[in-house]
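The other protein chains are all here in position, but one chain of the complex has been omitted.
Right after this comes subunit A.
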Amino acid sequence: MIPQRHEIRQAGVENAVLAIENLSITYGKGSEAVHAVRGVTLSIAPGEAYGLIGESGSGKSTVAFSCMGHVAGGEIETGSIKLKGENLLRLSPAGWQSVRGNRVAMVYQDPMNALNPAFKLGAQVAEALIRHRNMTRKDALARAVELFRQVRLPDPENLAQRYPHQISGGQQQRVVIAMAIACEAELLIMDEPTTGLDITTEAHILDLIADLRKRLGMAILFISHNLRVVAQVCDRVGVLYAGQMVEEGPASEVLRRARHPYTMGLNNSLLPIDGAVKRLNPIPGSLPDLRNVPGGCIFAARCAYATPQCKDAVPAIQVVGSRHVSRCIFNEILPLAERAAETRKRFGPEESVPPQLSVVDLDFSYARPSLALPFLNRKEQSKALDRVTLAIRPGETLGIVGESGSGKSTLARCIAGLRAPTGGSVRMEGQRLEPLAGQRSRDARKRVQIVFQNPDSALNPMRTVGEIVSRPIGLYGNASGPEVAKRTAELLEMVNLSERYLTRFPRELSGGEKQRVNIARALAADPDIIICDEPTSALDISVQAAVLNTLIDLRAKRGVAYIFITHDLGVVRYIADRVAVMYSGSVLETGPVREVFANPGHAYTEMLLSAMPRGERHARHAPEEIVSRARPVQGQGCPFADRCLRYLGQECDAVTPPLRLGRNGHMVSCHIPLRT
């Protein structure tokens, strides 16, 4: 039973399941000590879900792991963590062993790595039961199967006998959840449980969490950087900035009526849910150095409302509403609505403009070695791209969305010439390009550049920013001699980095800065098209907002076209003019963003749209899961037939769906005609 809202409100610290008081945690010693968590206080009532949000480096995971007595390399300096009144910090190692997995259990961010690769799934769940419930191995395994059924895993008996690598990421997370609820813990800690999962999988996991809460009524500490996901799951949220709690209150209120400038900044960095193309308003600056914590308000240096008064003393907690507190002395005069954001027009050339780059019937197959004797290998084919046809006009932004395994990154690599397609062609203004970049003319290479997902590994650690950015200028002959240095500085300025960065090495930069260097490097070649392969997926939301703003400005200034690859529909809706939806190597739907989002023609697009988090309690319901249909054979029928909610039958399995044409180049590959 979930307690009613008014009951939650009355629940004080006395009967709280978890009460953290004045917790301070430090990593390292002496002058190098990082004061990662400072004076954090929070409490969670029985049955309550409490969300802890903040960007990387905020200390939220440190707080979560301290509740499990696992602060690797860190030291708890002050404070207490009480579980039903018992101070966990006084526990002996043996005492912790009886709490962990039993009274407090955890669900981890990366389920693949959280499971032991050498153990059967059933045994991994049974282990806690044998330990804490004195069950025999046989009983524990039977209970594990029962738990697998509870977390709605298909064919639980069979699954218990399998290993982690044999199941999907979503199923792995269900196993981790089964492991966490095995001993009916009083407190469940979830550390970014859906980060890294596909959007539809995320929807299913969040539904499962809501369902388990209803049935088991445990208290939850939910850690996330995604405000909308938190608002969907949690009753209350706390906002952590640089190791300090800056705001706490009911989830919907914090998201909609933030009373601290940092929370407001996070909210302003969120992509609008209604698809508006307002300019984002990211938080300027970066995290303070926690080796030397500045006095006064910790956020003052980045705050638009700060006055000298803010630096005098650490602001006390101010009550700003019912159960809503903030650490801002100006909370009363902060504007209520988002700051007026300038809107921008949707860009994009007319339908009639001929495409600059097109991809025609592109195929890419992986050869999987079959299991035969050496030299007798028959290769089995596995298609990553299946007859993909797309076009991009000059200055246009084409978004490509799809879940993991949809082939979107393979497509990017084929267009950039990093992989040779096994069929079809890439054309530049109608001219067929050679498959590999090395075979293409210098001019063709110059015109298509790429920005990769992981900004760290894309930059040579041995080169300075100046060297990285200036190299393509010389390579493509865009300038020479002293001109090069001038161009390099211009490029850095274009991506909002000052000349000071010229002599820095990648390791001295933050994630957002590195991604800007990558963009500047791509721009240095003076390209017509930049392929952006998940350029903001590894970044915090406020950093993502800043990088998206940079890309939009560059498009306006330079008229460069983007092929923007992402799994995040919000990003595509925000930045792209047209969108292509990919699934299992095929493009299922393509068309103008407004058209596709308002009037999706394919059941898969519909499913993705319905799975987008909206930041409302219980607003999302994951699409119905279909487990009864067999996976379609590649190259036959519709690749989405086994998951489709509008499945027609035989026809979908056997016949390749026709291309249905809608308005403004809207195209859908489906047996069902488009609604117009």
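What we mean here is this: a residue touches a chain if its C-beta (ideal position, glycine included) is under 8 Å from a C-beta of that chain, and two chains touch if they have at least 3 such contacts; residues count from 1.
One rule holds for everything that comes next: contacts and distances are computed from a predicted model.
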Candidate names "ABC transporter permease subunit", "NADH-quinone oxidoreductase subunit N", "Nitrogen fixation protein FixI" or "Phosphoenolpyruvate-protein phosphotransferase"; UniProt protein name, chain not shown: "ABC transporter permease subunit"
Candidates A:Thr78, A:Ser98, A:Ser441 or A:Thr503 - the one touching the absent chain: A:Ser98
Options A:Ala36, A:Ile81, A:Met106 or A:Ile468, residue touching the unrepresented chain: A:Met106
Sole contact to the chain not displayed, among A:Lys138, A:His165, A:Arg500 or A:Arg675: A:His165
Candidate in contact with the missing chain, chosen from A:Ala45, A:Met68, A:Ala251 or A:Cys652: A:Met68
Residue of A:Met179, A:Leu266 or A:Leu280 touching the missing chain in the full complex: A:Met179
Subunit A residues touching the omitted chain (full complex): 68, 70, 93, 96-102, 105-106, 108, 110, 113-119, 127-128, 131-132, 163, 165-166, 176, 179, 371, 373-374
